[in-house]
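First, the structure itself, so that you have it in front of you.
Chains shown are a subset, placed as in the full complex.
Letters A and B name the chains as they come in the text, with residue numbers starting at 1 for each one.
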Amino acid sequence: MLLGRVAGTLVASRKEETLEGLKFLVLKQVDVDGGDTGGYVVAADAVGAGLGEVVLYATGSSARQTRYTHERPCDAVVMAIVDTWEVGGEEKYRK
Amino acid sequence: MLLGRVAGTLVASRKEETLEGLKFLVLKQVDVDGGDTGGYVVAADAVGAGLGEVVLYATGSSARQTRYTHERPCDAVVMAIVDTWEVGGEEKYRK
């Protein structure tokens, strides 16, 4: 999994019908120190994440292992909201 | 998922027989601010996207979770046409 910050939302009214009701979040990728990598991904939200929160997202077939994304054409899902992480004994982020 | 702009189409008359009838779109990848990344992908069209539209595409096994691509050798699918997205409270695109 990688870290992302919820930067915004995306609306798509015309889509594969199985995607109806899914919320799409725009995530900016976060590096191991909490900084911005410049990358992004659009992910389905399985946990009710809010703007500005740091989240974990899973990609590929693993993104379909939630109730919301099962058997849907979705390759990225927010599956956890991060409380804190530390690297080398140093706390890098706290919610 | 990532964002792409429908830049063109591709024709391939000789192909795996299960791909018959599938429409291939040439997508130019779009960054989080709506600009061009320089990358591209050829994706099957599951939603009837038109030239110039910004779309969401899914890759890998998730690209096979549509009626058009099920059990076919296809690793990228356009599964939504984007209406709008915003980042940091700023609208980056409106159809």
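In the analysis below, a residue touches a chain if its C-beta (ideal position, glycine included) is under 8 Å from a C-beta of that chain, and two chains touch if they have at least 3 such contacts.
In this text, all values refer to a predicted model and were calculated from it rather than measured experimentally.
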item: With 2 chains placed, the number the full structure-file assembly comprises; value: 5
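We adopt the following convention: only the chains that are shown with their structure count from here on.
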item: Rotational angle, Cα trace of chain A fitted to chain B, multiple of 5°; value: 70
item: Where chain A and chain B are represented by their mean Cα positions, the distance between them in whole Å; value: 20
item: Touch list for chain A against partner chain B, complex; value: 7-16, 18-19, 24, 26, 28, 40-43, 60-61, 63-64, 71-76
item: Chain A partner contacts - residues on chain B that touch it in the complex; value: 1-3, 31-32, 46-48, 56, 58-66, 69, 77, 79-89, 92
